[in-house]
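Have a look at the structure below before the remarks.
All protein chains but one are shown at their positions in the complex.
Chain naming follows the written order as A, B and C, and within any one chain the residues start at number 1.
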Amino acid sequence: MKRTLPLILVLICGVLGIIPFLIPHPIVQTTDGFFRDIVLRIIGAFALVLGLGSLLRVHYDKIKRRQNNWEYSWVLIITFIVVSIIGLFGGTQGTGPLPTRIGTFAFDIQSLYLNIEVPLGSTMFALLAFLMASAAYRAFRARSTEASLLLVAAFFVMIGILPLGDRISHQLPSFAQWIMDVPNVAGQRGIQFGVVLGMLTTALKIILGIERSWLGGGE
Amino acid sequence: MATILLLGIFALAPPTAVRAFDTPDDGGSQITVDWQLSKDDAILDGYELYRSENETDFEKIGFMIGRGRNNIVDEQTQDGKKYYYKVAAVKDTVKSYSDLSAPAKSSPQWINRRKINIIVTLIFLGGIILYFIYQARKGKEFFIRKIAGLQAIDEAVGRATEMGRPILYCPGIGYIEDIATIASLNIIGEVAKKCARYNTKFINPHFDPIVYTVAREIVKESYSAVGRPDAFDPDSVYYVTDSQFAYAAAVDGIMVREKPATNFLIGWFRAESLILAETGASTGAIQIAGTDQVSQLPFFVTACDFTLIGEEIYAASAYISKNPMLLGGIKGEDSAKFIIIALLIVASLFGLLSKFPILNLFD
Amino acid sequence: MSISSDPWVWIGAFLTLAIFSFLYKDNPFYKFAEHVFVGFTNGYLVTFTWHNVLVPSLFNPLFRGQLILIIPFIIGALYFTRFIPKVSWFVRIPIGISMGYGVGANVPAFIQAYIIKQIQGTILAPQNFQAWHAGSTGIVWSAILFVGVLCVLSYFYFSREQKGILNVTSRIGIIFVMIGFGAAFGYTVMARVSLLIGRLQFLLGPWLGVIE
Partner (left out) sequence: MNFVDRMLKIDRRIIYLILALVITLPLLFRSPQRIRVMHPVATLFNAVDSISPNKALIVNFEFDPRDLPELEPMGLAILRHAFHKRIKVLVMSLYVQPLGLAQNALTAVINEINTEAKTNVDSLIYGRDYVFLGWQPPPLVPILGMGESIANVYKTDFYGNKTDTLPLMRYIKNYKNVGLLVSLSSSDVPKWWLEFAQNRFGLRVGAGVTSVSASEFYQYLQTGQFSGLMVGMKGAAEYEEMIESNLGIHKRRKASEALPSITYAHLAMIAFIIIGNVGYFIKRRQK
């Protein structure tokens, strides 16, 4: 029961995912629309909240067991609570019951987003430019014919796509564009066939109940 | 103005050969009407569509249809009801009506003929894959060529043993459902067996708690499979953190402190692959990488000594684990690739030599 | 040089420098900023899940009598059994439904978009020669693309040893793969650099007022 019911559900919903693409008949189309609009939408909303639950539990355990850096888990949980309160009661436009402005200093959810999440999110990945620079100096070596071919193609693209390339010679931008349009497409498409066949195999195995790792451990 | 007056006297040429038929491959309640353009099409304002259920009282439906267009779809029909249509050529107030079309009834279809090629591919592909998995389950032996990367793994472990230095195996930041992580777990087993046999120190830091628990079982099993259950050190496989950059910083620390002779970076990676590959290269260790994340492969190819590209990690894990499911899957995909190659060659011959519109088969 | 007087810009600048401090070494400022980030994104998620999803698509219709919604409500609630060890297998029901439909919808979509259409684009036929609007040279590009795709496919063919003809095609195939990776490498350098430029435009502009 614990394994067969989920496997039956995966089979039914899998088939329901496939057929509306192939059968235009209104019976199939309306059930598909109904299933998406009612069932899938509500379950999806709960799935979001579940991810949140497991995150909070991990950090709560961290605090309870005083693992290293546990103090920062407090920072995470407090930020989460404060932002949720401002968001839920302040409303998406800061027009909710909770006042979200002191004089000219507005702290509605949108200003918090623009002035806290944007700096944090974008700087987190701006670090990578520095890391790439040091990797370029210390690690990217033409250690094999493949690696040297890769670096030569990279140099042409890096120069060709910029106005500098156009100034060096009018052919360079077109050559860089040609690298993207022909050899790159051949390489990516060749790899893509294999990857997609792999995904299709996995998809069919999941629907037909051959692949069961998603059931997780336990009986 | 004169020309219009002149034309007014001789009346506009009406559209001809009006045809109405049930729109194919649809869910019903649609009828397509097409016609031959009126001879005066160039100076027309456009066309109007008229519908009736009894050949006499017609009503105009839809908006003015621009000149030069000779078809329109009436989307508000009731299935099974008979409709007659006629089309009027319109110029200012002058209208000239065509003859009646034959009666037409709209009906839904069960099969969308334009999707036949998907159905054929689905049945064909599904059939091949299931055939090979069924064969594999029945224990049929499959041949898979030895992946070049596996040679590199043997040499790398040998090197670490000679130098008496540890081996670091980093499985990436994927979760248990990522195919790359599952493939990496199979390869961990193989590397752990070699470490057990040659008594080389094995270090295996993890990003995801579930993957960590599965890996610990695999490594323990590998040590006992080689007859050295006592040599298994439970601290060699451990969980670090679930934050992307903190994990990369921690693994860098191991590379610098423990100075492993060989680093394995196999699994699901994102932007942190740069940090790992760079530190490993700067410590002079032999590095073997492998991922199916195409965006990270360029960095592994330039920073590591050997890189397993995309599917090669799936083939390596199937080769190592001899698991019938994996072998069946690889064989199924291989035959599908063979068919795609054959199809490309045959279709190109058609495309080049004959007038047959081969590309329309693939719309 | 008109340094900003807006408190928010100063908070943004502090958080930016806190993250950049990771370059020197991992430190309390970086850890603090990283945990604020994770906490914030989840608070933002709760806000909009409630206001844009749960209220308009679940609670309002429920109160207006659309009782059919109770069924998905119960199925969705089963997600929470994951935290109760004894009945944690119930979580497989909602996962099975949503994953089943998602994986199912992928099958025809992958076949059409990634197999049939890609084969169509690779076939040597007159219509494909104009894909790049390059006139007659389009024939040469189509030929190169055709050979490239076949060779790359042969490189990832595992059922035969890479000997004889397969060895030749695999070596050609790896050349195409490496050019593709070189292109990806070049563009990724531009991506990483652009992100850094974006942050410096913030620090130099709105914060320090050095650039307009």
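Definition applied: contacts are C-beta pairs under 8 Å (C-beta built on N, C-alpha and C of every residue); 3 or more make two chains touch, one makes a residue touch a chain.
Owing to the predicted nature of the structure, the values given are computational and were not obtained by experimental measurement.
Asks: What are the shown chains that the omitted chain is in contact with?
Replies: Result for the missing chain's touching partners among shown chains: A, B, C.
Asks: Which listed residue (A:27, A:58 or A:164) would be found touching the missing chain in the intact complex?
Replies: Of the listed residues, the one touching the omitted chain is A:164.
Asks: Per the definition of touch given earlier, which of C:11, C:53 or C:166 contacts the omitted chain?
Replies: That would be C:53, which touches the missing chain.
Asks: What residues on subunit B make contact with the chain left out of this view?
Replies: Residues touching the hidden chain, for subunit B, are 294-295.
Asks: Pick out the residues on subunit C that sit against the missing chain.
Replies: Interface with the chain not displayed, on the subunit C side: 23-24, 41, 44-45, 48-49, 51-53, 56-57, 60-61, 98, 101-102, 105-106, 108-110, 112-114, 117-118, 120-121, 131-133, 145, 180, 183-184, 187-191, 193-201, 204, 210-211.
Asks: Could you pull out which residues of subunit A are in touch with the chain that's been left out?
Replies: Touch with the absent chain occurs at residues 20-21, 29, 32-33, 36-37, 40-41, 44-45, 47-48, 92-93, 110, 113-114, 117-122, 124-125, 129-130, 132-134, 136-143, 151, 155, 158-159, 161-164, 166-167, 173, 177, 180-181, 184-185, 188-189, 192.
Please note the rule applied: only the chains that are shown with their structure count from here on.
Asks: Where's the contact count highest, between which chains?
Replies: Highest contact count among chain pairs: A-C.
Asks: Centre to centre, by mean C-alpha position, how many angstrom separate subunit B and subunit C?
Replies: Once rounded, the distance between the two centres reads 14 Å.
Asks: Using mean C-alpha positions as chain centres, tell me how far subunit A is from subunit C in Å, no decimals.
Replies: 5
Asks: Mind pulling the subunit B residues that touch 2 or more other chains?
Replies: Residues 115, 118, 122, 125, 245, 294, 298-299, 301-302, 309-311, 337, 340 of subunit B each touch two or more of the other chains.
Asks: Tell me, which residues of subunit C touch at least two other chains?
Replies: 22, 34, 38, 107-108, 111-112, 115, 122, 149, 153, 156, 177-178, 181-182, 184-185, 188
Asks: Which positions of subunit A touch subunit B when the two form their complex?
Replies: My answer: residues 18, 21-26, 29, 58, 124-125, 127-128, 131-132, 134-135, 138-143, 146-147, 150-151, 154, 188, 191, 193-195, 197-198, 200-202, 204-205, 208, 210-211, 213-214.
Asks: Residues of subunit B touching subunit A in their complex?
Replies: Touch residues, subunit B against subunit A: 25-28, 108-112, 115, 118-119, 122, 125-126, 129-130, 133, 176-177, 179, 182, 242, 245, 271, 274-275, 277-278, 280-282, 292, 294, 298-299, 301-303, 305, 309-311, 314, 325, 329, 332-333, 336-337, 340.
Asks: Flag every residue of subunit B that touches subunit C in the complex, lowest number first.
Replies: 115, 117-118, 121-122, 125, 143-145, 147, 243, 245-246, 249, 294-295, 297-299, 301-302, 309-312, 315, 330-331, 334-335, 337-338, 340-341, 343-345, 347-348, 350-352, 358-359, 362-363
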